[in-house]
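Removed: one protein chain of the complex. Kept in place: all other protein chains.
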Amino acid sequence: MDTSNLLLNVNGIEVIYNHVALVLKGVSLQVPEGRIVAILGGNGAGKTTTLRAVSNLLKGERGEVTKGTIELKGERVESLSPSDLVRRGVVQVMEGRHCFAHLTIEENLLAGAYTCRDKGQIAANLDKVYTYFPRLKTRRASQAAYTSGGEQQMCAIGRALMSNPRMVLLDEPSMGLAPQIVEEVFEIVKDLNVKEKVSFLLAEQNTMVALRYSDFGYIVENGRIVMEGEAKSLADNEDVKEFYLGISGEGRKSFRDVKHYRRRKRWLS
Amino acid sequence: MLYRENGQFKTSYAADQQIFPIAQDRLAIGLLLLVAFVVMPMAGSEYLFRAVLIPFLILALAALGLNILVGYCGQISLGTGAFMAVGAYAAYNFMVRIDGMPLIGAMLLGGLTATVVGVLFGVPSLRIKGLYLAVATLAAQFFTDWAFLRISWFTNNSTSGSVSVAGLNVFGLPIESPVAKYLFCLTVVCVFALAAKNLTRTATGRQWMAIRDMDVAAAVIGIRPVYAKLTAFAVSSFIVGVAGVLWAFVHLGAWEPAAFSIDRSFQLLFMVIIGGLGSIMGAFFGAAFIVVLPIILDQVPHLLGIPLSTATTSHLVHMIFGALIVFFLIAEPHGLAKLWSIGKQKLRLWPFPH
Amino acid sequence: PVAAQQEGDQFFPLLVYRTGAYAPNGTPWANGKQDYVKYINATGGINGVKIGWEECETGYATDKGVECYERLKSKKPSMIDPQATGITFALTDKAPVDKVPLVTLGYGLAASQDGGVFKWNFPLMGSYWTAADALIQHLGKKEGGLDKLKGKKIALVYHDSPFGKEPIPLLQKRAQMHGFELVLLPVTAPGVEQKATWLQVRQQRPDYTLLWGWGVMNSTALKEAVATGYPREKLLGVWWSGAEPDVKDVGANAKGYSALALNPHGTDSVLIKDILKKVHDAGNGAGPREEVGSVLYMRGLLISMLSVEAVRTAQAKFGKGKVMTGEQVRWGLENLNVDEKRIGELGLAGLIRPIKTSCNDHMGSTSVRIHSWDGTTWKMQPDWYEADKSVIDPLVKEAADKYATDKQIKRRDASDCAA
Amino acid sequence: MGFFLETLFGGLMAGMLYSLIALGFVLIYKASGVFNFAQGAMVLFAALAMARFAEWIPKWLGFDNLILANLLAFGVAMALMVVLAWVIERLCLSKLVNQEGITLLMATLGISYFLDGLGQTLFGNDIYSINVGMPKEPAMILEGTFQGGLLISKEDLVAALIAAGLVLALALFFQKTTTGRALRAVADDHQAAQSIGIPLNRIWVIVWSVAGFAALVAGIIWGSKLGVQFSLSLVALKALPVVILGGLTSVPGAILGGLIIGVGEKLSEIYLGSFFGGGIEIWFAYVLALGFLLVRPQGLFGEKIIDRV
Partner (left out) sequence: MMMNDMPQAVQAQEPTQVSGRRIGDVVLDLQNISLSFGGVKALTNISFDVREHEIRSIIGPNGAGKSSMLNVINGVYHPQEGRILFRGEERRRMEPHMAAAQGIARTFQNIALFKGMSVLDNIMTGRNLKMKCGLLAHALYWGRAQKEEIAHRVKVEEVIDFLEIQDIRKTPVGALPYGLQKRVELGRALAAEPNLLLLDEPMAGMNVEEKQDMCRFILDVNDQFGTTIVLIEHDMGVVMDISDRVVVLDYGKKIGDGVPDEVRANEDVIRAYLGTSH
């Protein structure tokens, strides 16, 4: 990978929850400026934890980074508060939506612009989000808690975009979105990446789409990086194909046929 | 001996569903009971019984009852003092109005009366939630405070409104000496703790917890919120009521409504939260913390010979106490019981760090 | 220091409250108790026996009080003054078992005056019933005779607790006797909001209003009286509503308010001058110097004084210069005889009336005066009132008998009294 | 009729004073989802600071001017409340991010103990007075219209006006500013608020300072009414039914709730009390609030309690 222009450099971090559960066992990854990097991996692999470690949201989960370093443009950021990071342009879209239940969709979005002081800019951003997600516009006046799962997901993404980020940590953006919207979301990602040079670190289960849109990928299992490479080469890897894309030698299997066999991932057993 | 569960394979679900599945724990509890029932009565001083152990046991019982409501069923109550008072005054009335009413009978009837009142005040919980409910339960607190002062029938027309009991005995054994009182309380507490533990590890307890964690989802899987909430109120106020009887009859002997004031309610809530919500053991930890700590803090300057005025000591005790509460919450928001279990978990891993 | 004790001392446990809602009133009281003990020690002890003492903070809470009692019990206390009615109730059952006399000067259970049933309780110098009786007598006097009270309306604004409710039976009896109307207005403790109460006072326009409060309730009542324009001259308080903390914050607005004065105050007496010299000038005072001689300080002082007298009396019988047990002190309390001469020796000549207890009478005296607030200080009025035995005694007997039956206690017979 | 009106006025004014304390609860709840049981202790602490500094400052600086003394004392007390807010945030709240409501509630109880002790250690535990020149004597109005006229306590009237002004100002603050929105976001989800760059620590210091300010005003008004002493912290208990009746999250609710509770409890005590032997106002207030809640579980203006799957 091109390391000359690193935006984010995570170096061998370990994370412990509740003082007892060691979840990340030395994860290192890099996000160069203006790139889209994907973290892939199964349930509980530690994707979310990695993102939380970067955005410093671990504290609220009673987790802590016990080893390793995290650098943003060469600056150590482990001890910064999440809001400091947002000010430096790093914003996270949390897994599981986390919309502000009592606020309306529009208030949610505006709250996302907290760090932005320029009124015109805020209005423009709001417009931008509404054009990205027209569905939000029609639901702008409902309390977030009463919107559908997908609408909340759009709201969460839109809210993060309101802060003019330089880098977005996207945790499972596709979750709960209709296929069309998933595609749209990734188009938006690409769009922002190309036009506004926003970098993305995204944790995603929808490997197929994720690899299609990203430049580089890491595969995490059990708190360790087990594979990394250009998105293209990952997508061509046989193991990745089989376990993350569901394509084996003879093409995609029907979900009906997977019924009665099962193979463990090679690196786990 | 290392604290390990390795090698202790459960061969039946019954074994797996024991209260203490780990052999070392069973041993420890056995020892603890031995000390409590045999060693203490021989070794303890009168002060220890009357000023520390008896209040500790009774308040632990009340905290246990409250924990069922708050910790297991998620209904915050600030009216615990009220239910203790109902238990105490009801038992008193059964005692003085029915000839030959035995102490145990009065105690259980007192508990039952508290149950009835508890369920009555629990009814709003079907509609009102969270902190709104918490504040609304204060209605029970202030109402009973008032009722036992104002309605002289409850106090058997005592002129001052304070009442007292004498000549307690159980099956002919007098409950007068500190040791007898201690053993009586200990027995009652053990019985109720066991019953509460049983409730909480079976379907009833799961229903409560389900309601606590997410009531809509609980309803969807077939738990009736009405039933679950009201049983929690009922069981909780029964235990709290019995604790009230013990507090009044055994600990104080003579009392006025102020013995069950709002301060008591808060104190019990402290115990439950500090000890650990949703943990039987937590009630004991919490009670120990809240009963014993101030006593110790109170004496420290004295013992060290630091000349501090009574007022200053007392203020310092307040400050340290408050700071410790915050400290423990920060260390472990789920209370001392959780801290304890994390400790054990670490012990299990020891000497490997993780 | 909160304690001073050595082996071979006569131990005085001092239950106090210097914190919480009642601290402003509890503190001078506690200081008075402590200063007198120090004073006795400074003057050589009780026939050479030094007093050991330890304070324990109750915060006016019953359970804390019980805890203090249990803690200090092991030090063989001479007697105990719980400083709160609630704690007194809780200890009344324990005291006989542990053989610790309870001294409740001016408070506690009114019926406990009856030593035949309450062997270990000593509500010295007055109970809530004698207080209420004195107040009614005072009103009678103001009106020109008790019969003039007929048709009058008297309101009782009281602390809604056993403390506040105690006077009610007596007042009801008096109301029956003289034909005045008694209006009961309870105030929920601690009494920070009394608007409704005083609106009722304004509506009912009672001829007199008796105030039966403690702590913040008193000053709030006075302020509300001011705010509703109720004449302070018609407002009379019990002795727990007539100290400096109660009027201090109301100041000149409380002018004209009167209350019972169970004890003298001021710094003119020989005793106080001596205490100032031997205790405060020696840097040993429990509280600030200005507080010495204040109403509640003096009350604390008196409690310690009478306790010391009881020890003295006991020593006279059981051996001078020895440490007395709780039982012996109890005997001393039951055989107190503080006559005019002794009062003079104590340095309070003319300021208190003789106190003489007996097996049946654990109160010893019911004499009380009235003092009035002139805007800056309490001014003592000259008249002494004595409770009317014919009114009080039957009530006491009835209540004591009821207590005895409830508790399955046998009334003490003559032989017990003689012992 | 005259008496009824008088009771009504009395109730309204008492209610306004409750609102003032209720406001502190509402502010903090609204802004952080914490039910601040330390509000009572803060009122006491602020009042003690005010009373003692007003006494000490002239002594230290050697002047004798009541107004100046009060102004300086107010400034110092307010500064103290800000410092307090900062310390509470640093040492306590910041370490309890994203915890459940009940844990935070418990922490505020701890804070309340601490403040009670600290306040009395620093400032003493006697009765102190705050004299800000509140009129004490009552005024008689409408003597022509009603027999006996209507007696209005001027002190209460002034206090009620101050309370109303403060409540209004804060209501506007919440409704109109971006900070207001951020505060509500924090109350809903600490972590999500952090994730979009809302600085929890600063927000909390601000809110606790504003609550400290409300406590100071309440402390001055109640303190000049009752005298500054420990019991002041118990006044908070009278504000609780107000808070839930008005809705935990609503500033206007605190006013209206206060008025309803104030009037309700006075009328009940005077017109119903005698049937029950009196002393019913305290529980009546709670029962009244409870009754309201049965109809509207979120209080009058509270945010609807969301339960959705």
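Order as written gives the chain letters A, B, C and D; numbering starts at 1 within each chain.
Note that a residue touches a chain if its C-beta (ideal position, glycine included) is under 8 Å from a C-beta of that chain, and two chains touch if they have at least 3 such contacts.
What you see is a predicted model, and the numbers here were worked out from it, not measured in a lab.
When you scan A:Val10, A:Val129, A:Ile181 or A:Leu202 for touch with the missing chain, the hit is A:Ile181.
The omitted chain makes contact with just one of the residues A:Ile36, A:Met154 or A:Met227: A:Met154. Touching the omitted chain from subunit A are residues 17, 21, 40-45, 48, 95-97, 135, 139, 142, 146-151, 153-154, 172, 175-183, 205-209, 243-246, 250-252, 254-256, 258-260, 262, 265. In the full complex, subunit B touches the hidden chain at residues 12-14, 16-17, 195-196, 198-199, 201-207, 209-210, 212-214, 216-225, 231, 235, 278.
We take it that only the chains that are shown with their structure count from here on.
With centres taken as mean Cα positions, subunit B sits 46 Å from subunit A. Subunit A and subunit C, compared by their mean Cα positions, are separated by 74 Å.
Here the CA centre of subunit A is 44 Å from the CA centre of subunit D.
Residue positions of subunit D touching 2 or more other chains, listed in rising order: 120, 125, 277-279, 282, 308.
Residue positions of subunit A touching 2 or more other chains: there are none. Contact between chains, as defined at the top, is found for A-B, A-D, B-C, B-D, C-D.
Contact residues on subunit B toward subunit A in their complex (touch as defined above): 342, 345-346, 349, 354.
In the complex of the two chains, the subunit A residues touching subunit B come out as 16, 18-22.
Of all residues in subunit C, only 18-21, 23-24, 27, 160, 184-188, 190-193, 195-197, 199-200, 202-203, 215-216, 219-220, 223, 226-229, 245, 248-249, 253 touch subunit D in the complex they form.
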